[in-house]
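Yeah, one chain of the complex is gone here, protein chain that is, but the others are all in their spots.
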Amino acid sequence: MTLLKTHALTAYYGDFQALYGISVHLDEGETVSIVGANGAGKSTLMAALTGQLKSAADMIEFDDKPIGGLRPAEILSRGIALVPEGRQLFPSLSVEENLQVGNYGRKTRGPWNLTRVYSLFPILKERKNQASTSLSGGQQQMVAVGRALMSNPRLLLCDEISLGLAPSVIKDIYKAMAEIRSEGASVVVVEQNIGQALAASDRLYCLLEGRVTLTGRPDDLTREQIRLAYFGGSNP
Amino acid sequence: MLDPKNYTVAKSTRTSRTALVFIFVLVVLLAVAPALVSRSLLQDLFFVLTMIALAQCWNLLAGYGGLVSVGQQAFVGLGAYIGFAGSILWGLNPMLAILLAGVVGAALSVPTAFVVFRLQGAYFAIGTWVAAEVYRLVFAQWKALGGGTGTSLPSGVAKSIAGLSWVREGLDIKSSAARDVISYWIALALVVVIVGAIYAFLRTRSGLALSALRDNETAAESIGVDTRRAKFAVYIFAAFGAAITGALIFFQKASITPQSAFSVIDWTAFVLFIVVIGGIGTIEGPIIGALILFVLQNWFADYGTWYLMALGAIAIAVMLVAPRGIWGLVQAKYDFSIFPTRRRLLGPDTPVPDYTQPIREMKLPPAKGVHAADTPLEVPTMFDIETDVLIIGSGPAGGASAALLSSYGIANIMIEKYGWLANTPRAHITNQRAMEVLRELGIEEDAIAKSVPQELMGNNVFCTALAGEEIGRLLTWGNHPSRKADYDLASPCRICDIPQTLLEPIIVAKAMESGTITRFKTEYISHTQDENGVVATVRDRVANEIYRIRAKYMIGADGANSLIAEQLGLPMDGKMGLEGSMNIEFEADLSKYVAHRPSVLYWIFQPGADIGGIGAGVVRMVRPWNKWLSIYGFDIKDGPPNLSTDEAEQIVRQLIGDDEILIKIGKLSYWTINNMVARRYAKGRVFCMGDAVHRHPPTNGLGSNTSIQDAYNLCWKLKLVLEGKADASLLDTYNDERQPVGRQIVTRANKSIEDYGPIFETLGITQGGSADDVKRRMDSRKQPTVEAEAKRKALNKYIRQKSYEFNCHGVELGQRYSSSAIVSDHTAEPEYTRDRELYYHPTTWPGARIPHVWLDRDQQSVSTLDLVGRGRFVLLTGVSGAGWMEAAARASAELDIALDAIQIGPGCSVNDTFGDWAMQSEVSDSGMILARPDGHVAWRSHMLSANPTGDLLAVMRQILGRT
Partner (left out) sequence: MIYLDTIIQGVLLGGLYALFALGLSLIFGIMRLVNLAHGDLMILGAFAVLVGVDALGLPIPLAAVLAGIFMFMVGYALQYVLLNRTLGRDILPPLLVTFGLSIILQNGMLETFSADTQRLNMGGLQEASISLFGGLAIGMVPLITFISAIVVILFLNWLFYSTETGRAFRATSDNPQIAQLMGIDNDRIFALAMALAMVIVAIAGLYLGARATFDPLIGPSRLIFAFEAVIIGGLGSFWGTLAGGIILGLAQTFGAQINPEWQILSGHIVFLIILVIRPKGLFPRVTG
């Protein structure tokens, strides 16, 4: 059953239009990836989905209910959690406190709690009282993911979780993603790293200049198609 | 694309100009008001004027400088007290005392600023409040002025103010009324001066910078606004204004107490309200606010606390609802300014921008139709960066381009694949023309300091080995007395020898110092271009990330294996890899073999030295006399021999001819002799230069020199096109002018190799056989026989022939261009009276480089080459050429292009003391020579024409490709 659906979603930063009618959907339990170059609109889409950017109410439907334009806290309480681009941990809070703050706005029973998050990322348990910013990039990413999981979201949005990480660390993060999927969460993965996105998702959307230029199953898409959709234009 | 020609910047509007006329009339009326209005109204006007003065100062501080102070009463009170002290205690005339108050206020604001500037934002505000409290408490200790209870101004002192009696008699009023009048006039003058000063300041560039400061300090800093100095200056000015106004106010009141002098309500609260309600950040706002306050004060002051509460509530409401105040609303709705300080960009049909919106950070989508051609899914993961010109390669061509472009103020980025510059000596002969370019860049002295001078370069020895028999010697690089004169006469610079390892850092340092952004370990991968610009995909080899650089033009200076030339598909003539050659760097003290015959090149003729290579074995001096590089050939069909260190040492010993001497072998490198030149140097927006388009052996020492000249030819053209002063077709002349030169030098350099063949043959080395056979044949020329004599003569001739390699002055300096950027003067090209390759023929015929002569300016010697170049056209004329001077000024203004004009002759700024210019200019005293920014003559006129301006304009238009 469809969990998330957008209908010709548009979004503006002041006068500047950033999304020109995005229509995507996600079924429960699916993992969908959204790829595109810098400035293609991926993070804008995330901002719109989480209520940081205003949109018309019926442009975004979650669980068959319109959520466009709701405040971020409200959207979180309905079960959409974001792992923000650049991790964005709270520097004044320790690792454990960062995790704890994750369920401030939504305390639902579910598979994810501190213990479970620590078993997914054991290194965090060792460092739970350290300042979150003293961790390595990969560990910080784990904290950011764990923080989002603490609210037991029905839909997890991951914005560029491989950004700035070494390849081996990226592998670890995506291994964790597999485990998260197995617990039943539906996931949207936003990536510039196409290889990773293709490997981790059931379906893919490609954005360019605020529009969807390609969609399909990874196996059905050719490199050429993706390259065209990613960069746009035609070959010389 | 936006065409800069269609846009102008306007500083005032018609409405503002009309309004200013009204203001002037108003000020005049106000000035005569004392004769017309009642005393109480005058006092009210005084109040309004002084509040405007205070408000303007606070507005400058907070509204423009971003410094929100709630402690300006410190300076008001300070000014008041100093004013009183001055007139009561120190016997100064009150006017002087008031002025002194301002000065003291400004002076004390310095240490105050030092303390309070350590705080930011709201904490700064409270800090100023604390400072005011300190001032109050300190002044309350001043017993001479009444301590905590204050004092009043003795009437005698008050009356002593200048002009009082004149006013009293003139208007027939009492002394106290006259005092009010004088105070009023001072207040009026003060307001006019303060408003005028602030207005004038805000219209200057520093003033605009200040506006930037208020809106976004970090952004302002990033464009170079010195925020600390700006804030400091503003704070001092505001203190000065507050102090003078304070002194004036209390003079008029004639009594003072610490509470009243340092009152927060009177001197900060009211001022705040005036500025906020009237409109912060505008000059008109405080004036309006003061008037409103005056009205409210008159009607409601009786209501005491309710009045103040209402003021507070109004200020809150205005701050939340209309933060720009009343004037801000007017400006937003009617776009009207009496004192316009914004500059407006007027374009063909751009709407008037709305400056009230804050700067937004936006990520813009990538340009259309752009993609990385052959990159597999290594998609760009980093950001794009932008510049005007992207230079690929940091060698002599790339580096010179970067340095020149930066000196012209054109933004450029240079990328280099490796982590540093040349790490092998490579090119070394730096001829006069190249030195001239370095001279223009201001790095000639640096290069000379690292170079080996001409006199140590020129004993070209031909020998069987360094320690062996010397076969012959040629004085080279202008060291022969007859050639030396040629060289000295031809240029203000001297030829010298400086290895590429030492020269590149000098050039690149200059480039970077002047603004070039250099990215090392950044590898060019591919590019695309369209009518808007070039987008290059590059790899940062440190982060292993791919990103893109967008530029309007790209320079491909990526060397003899140029990827860019290949990708562009530039048609090439000739072949690469004709012969194999190797460089062996070594260290050894060879002084005993060379110090008596100093040279940069020693040519070794022995068996094996004629295979491949550049025609003979070479021992080249890198640093005298202990660092060397030997060049040796190999058969290219066999591939590079991959010598071990011992084998390399063997070869070196052979060339030196000494088995005992201490040798330390350095780097080995293998390369090939190439004979290739591109038929076209450019495609679209991409221009190749240097080895990328002319690939030849190092003979003639032309490589880096030609590369630098390529850059010198192209960069000024790029500058003019980027500035919108020339049509893009000017860039085509780069290819038209330099390609023939490239062809010439490639041919010349390869020919020079061939010229060694006859020497080997005459010596008998090439005929093979054992070492003894060879020695026998070589010694045969020492016989007294006829054959031997013939051999000796032949050898002499062939060695002399090498002048075409080592004394080829005409090829070094004598390039003459022909293209649409050279305008014929309808005279014939002057004859070459001597060999055109060996000898430089100076002429001012259009297309040739301006001849060098020494002139005199301000008791200093200056070369003609020093007068021209430097990114602009220069017109040289004689004493009778005033008409050309004027034409130059007109043409420069009309075309909006830098075109300097210099008169040469007695009584002019530049004098031809030796008379050489008169001999060489080839035009009359009323004629002119128009030099391009690269020092080549664009046009000349023998005498003053009938319409100099028209002619000059026509010529410039043709060169620039403008109609």
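Each chain gets a letter, A and B, in the order it is written, and its residues are counted from 1.
One rule holds for everything that comes next: a contact is a pair of C-beta atoms (placed from the backbone, for glycine too) under 8 Å apart; a residue touches a chain by one contact, two chains touch by 3 or more.
Quick caveat, the model's predicted, so the values are computed rather than measured.
Novice: Can you list the shown chains that the omitted chain is in contact with?
Specialist: Taken over the complete structure, the missing chain's partners among displayed chains are A, B.
Novice: Which one touches the absent chain: B:I88, B:V167 or B:V264?
Specialist: With B:I88, B:V167 or B:V264 as choices, the missing chain is touched by B:V264.
Novice: Given the contact definition stated above, which residue among B:V295, B:A313, B:A332 or B:A449 touches the chain not shown here?
Specialist: Hidden-chain contact among the options goes to B:A313.
Novice: Write down which of B:I198, B:I280, B:I753 or B:V774 is the residue touching the left-out chain.
Specialist: B:I280
Novice: Give the residue, chosen from B:V28, B:L89 or B:V138, that touches the chain omitted from the document.
Specialist: Checking the options B:V28, B:L89 or B:V138, the one contacting the hidden chain is B:V138.
Novice: Considering the whole complex rather than only what is displayed, give the residues of chain A touching the chain that is not shown.
Specialist: Touching the missing chain: residues 50, 52, 71-73, 76-77, 81-82, 84, 88, 90-93, 97, 100-102, 104-106, 131-133, 147, 151.
Novice: Which chain B residues would touch the chain omitted from the figure, given the whole complex?
Specialist: Touch with the absent chain occurs at residues 62, 68, 70, 114-115, 118-119, 121-123, 125-127, 129-131, 133-134, 137-138, 141, 264-265, 269, 272, 276, 280, 304-306, 308-309, 311-313, 315-316, 319-320, 323, 358.
To be clear about the criterion, only the chains that are shown with their structure count from here on.
Novice: Roughly how many whole angstrom separate the Cα centroids of chain A and chain B?
Specialist: 46
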